[in-house]
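Removed: one protein chain of the complex. Kept in place: all other protein chains.
In this document, chain identifiers A and B correspond to the written order of the chains, with residue numbering beginning at 1 in each.
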Amino acid sequence: MSAGRKRVVVVGGSFGGVNAAYELRRRLPRDAEITVISRDAEFTFIPSLPWVTMGWRDPSRLQVRLDAPLQRRGIRFVHGEVQELDPQACEVRTSSQTYPYDALVIASGAELDYAAVPGLGPQVGHTFSTFTCAEAAASRDALARVLAADKGRIVIGAAAGASCVGPAYEIAMMIDTVLKRARKRHRFSITFVTPEPFLGHFGVGGIGTSPRMVQDEFAERHIDSVVNARIANAGPDRLILADASEHPFDFSLVIPAFLGSPFVRGVDGLANPKGFISVTPQLASAKFANIYAAGVAVAIAPPGPTPVPVAVPKTGHMTELMAQAAARNLAAEFTGGVKVDGMTLHSTCIADAGDTAFYMSADPFLPPRNKVIVKRGKWARYLKLTFERYYLARIRHDLPSMDFGW
Amino acid sequence: MSAGRKRVVVVGGSFGGVNAAYELRRRLPRDAEITVISRDAEFTFIPSLPWVTMGWRDPSRLQVRLDAPLQRRGIRFVHGEVQELDPQACEVRTSSQTYPYDALVIASGAELDYAAVPGLGPQVGHTFSTFTCAEAAASRDALARVLAADKGRIVIGAAAGASCVGPAYEIAMMIDTVLKRARKRHRFSITFVTPEPFLGHFGVGGIGTSPRMVQDEFAERHIDSVVNARIANAGPDRLILADASEHPFDFSLVIPAFLGSPFVRGVDGLANPKGFISVTPQLASAKFANIYAAGVAVAIAPPGPTPVPVAVPKTGHMTELMAQAAARNLAAEFTGGVKVDGMTLHSTCIADAGDTAFYMSADPFLPPRNKVIVKRGKWARYLKLTFERYYLARIRHDLPSMDFGW
Partner (left out) sequence: MSAGRKRVVVVGGSFGGVNAAYELRRRLPRDAEITVISRDAEFTFIPSLPWVTMGWRDPSRLQVRLDAPLQRRGIRFVHGEVQELDPQACEVRTSSQTYPYDALVIASGAELDYAAVPGLGPQVGHTFSTFTCAEAAASRDALARVLAADKGRIVIGAAAGASCVGPAYEIAMMIDTVLKRARKRHRFSITFVTPEPFLGHFGVGGIGTSPRMVQDEFAERHIDSVVNARIANAGPDRLILADASEHPFDFSLVIPAFLGSPFVRGVDGLANPKGFISVTPQLASAKFANIYAAGVAVAIAPPGPTPVPVAVPKTGHMTELMAQAAARNLAAEFTGGVKVDGMTLHSTCIADAGDTAFYMSADPFLPPRNKVIVKRGKWARYLKLTFERYYLARIRHDLPSMDFGW
């Protein structure tokens, strides 16, 4: 892998794919061909989708078309879904075309595993979600109907094996805030049903004093909680847990577990049984040296066992850092240079509650940590708002990344 | 119930009865006859009775004779105890006389159910209490003797089914304060024995972060605690719990459970088995449309089950708001007008610890809530003090009510 014009294919058009492509463009020779293949025509700032659910944001404000910004930088953009990967032939295939590569970056995120729980999910099931603009818009309309009523039962939760429980916390607290503002909170119950062994675990064993902070917050907001919950079935008006307890609802939003992309799961030796890619600390596939991965597509072992499985989340921030590290290491293959550790990542995230917000910074992301900051305040809401605006401008214009909080 | 001169009888001369009578006077036509029948000749500011127990207040400072203030406003005052209620004949009877009514407001509070636990109570038993001036004065004298000694064992608690556990918390903390000031706290044990499932439950499942706050406070004060306690027997020098554990004492004050007034319990369909009146949200009896109820006399279901029964407290503040709502709804029957919800109440209460105090505000009183404030500080003591003074003046002069804290 050294002579000639190189072809690098990046699968994914979200935090991982876009950042990998930008970073590759900066690091690879001018004649290298970089192709981004994305199922979606637009980049979506997924962290703000809970605000869509609340009706506080129009989805269009959170999207940037991918073609123009990528092409302006000499990156080819293909709007299509990869259906097959042949690591021996070094090719990926969409329904219409085949793309050979010298190196591949997989940043295709995950599938939402609604099928794991009967009745789960907004399409064939009874619970809402907030991982795509369509999901968020559907949840918004259903939630608005319920909140317009005189009383109601709200059940927010996450399925066993879920990794990204943060939005569930945000939505539970934001609904509390909205109901308080309408002075009818007392006529609605809010129940939080989570596979975590304790509130504020977040799939990482807690972030500093986050467990205590979340417990206090839920006490003050009178949000009931069920931990170690394994949702067995989602009926039209109730969640049924594995212990047969039932949680009736008028509105329910449940975070699903994730599965790796189907084209990844099809390749022997690339991924773990759930379809997440096993990587070296440099983010190369443990089996195929010219395949790199970043973000949600990557397998990360949980810091410890839990009674009900909870997976490690990958924030947008982490995904971006992984994508930059993967791109840097891939470029080092072609052009020389030092490879970096892409698995020991810090991450900052802000969870919004509507009336206040929680700023959590962890370095590294998994414990034990060199540094941890957990703070609560309105200022964190404004920081989250500002960051969203900046990030969308950044994707449009390839601005420098902003590693705030450190 | 519309034409002619109306006769309204109000049973009770405390927070509920006086406020109902004042509100009725404001709302009913001048020719309506309003009669208050009270077992006590004086209004007593019950929330300050724990200060009598501590020897910090003379009982006389907490009382206002009822006759003059009521009569000055054209309200008839009868000093007597209602012994029978005939809802068909629309009459109440004292030992000496019968009072017919067009509408009745029952704000007669509760009986102290010392009989439920052998040995309980200051009259035939071995534990003190603080719900009347006489009880408070008796507990003051006994406590003073014990605190004058060189060492001692203090056991403060509440019986199973008790609703009003707040004074027990206050007295436990105030005794700690007094002993510290005398620099002999280390020679006294203070044990808190409560049916609540956790400290700071208060019969309402906690008020925001009150459980954590109380636990910290008790840790700092080295007040030992036993939760889920069911007192089975009160001996001359020890409490014996249902689990056979014993708590020896030199001084013990135990809050009893409450029972509805005997004349209420005698009427079929008016009250629940404990004698508390089942009401509509408008505070009318569920069975007798011309009977209203307010305050402690009203049945309120607990927010959830507990291993040992704990009943929902009704603060003076809540009772006043209920009495005003009941009076307003009763007047609306006679004169037209909109009825209001008298069961969704907010409440503010201040628990004194002697050296600091706890301000707790809950709206509504039962969770989930629109608003909750839990704060700790000396300022709350001064607020409590000031409020007592204002309230007594208010009863004397029918001043506007002061809904502080909102």
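The working rule: contacts are C-beta pairs under 8 Å (C-beta built on N, C-alpha and C of every residue); 3 or more make two chains touch, one makes a residue touch a chain.
Nothing here was measured: the structure is a model prediction, and the numbers come from that model.
When the missing chain is restored to the complex, the residue among B:Asp31, B:Asp150 or B:Glu220 that touches it is B:Glu220.
Touching the missing chain, out of A:Pro59, A:Gly121, A:Gly166 or A:Gly206, is residue A:Gly206.
Note on the undisplayed chain: of the listed residues B:Arg185, B:Arg230 or B:Lys274, the one touching it is B:Arg185. Annotation: of A:Gln63, A:Gln215, A:Asn290 or A:Thr344, A:Thr344 touches the absent chain (contact as defined above). Within the complete assembly, residues 179-180, 183-186, 188-190, 216, 219-222 of chain B touch the chain that is not shown.
For chain A, the residues touching the absent chain in the complete assembly are 206, 208-209, 211-212, 344, 363-364, 366-372.
One rule holds for everything that comes next: only the chains that are shown with their structure count from here on.
Rounded to whole angstrom, the centroid-to-centroid distance between chain A and chain B, based on C-alpha atoms, equals 53 Å.
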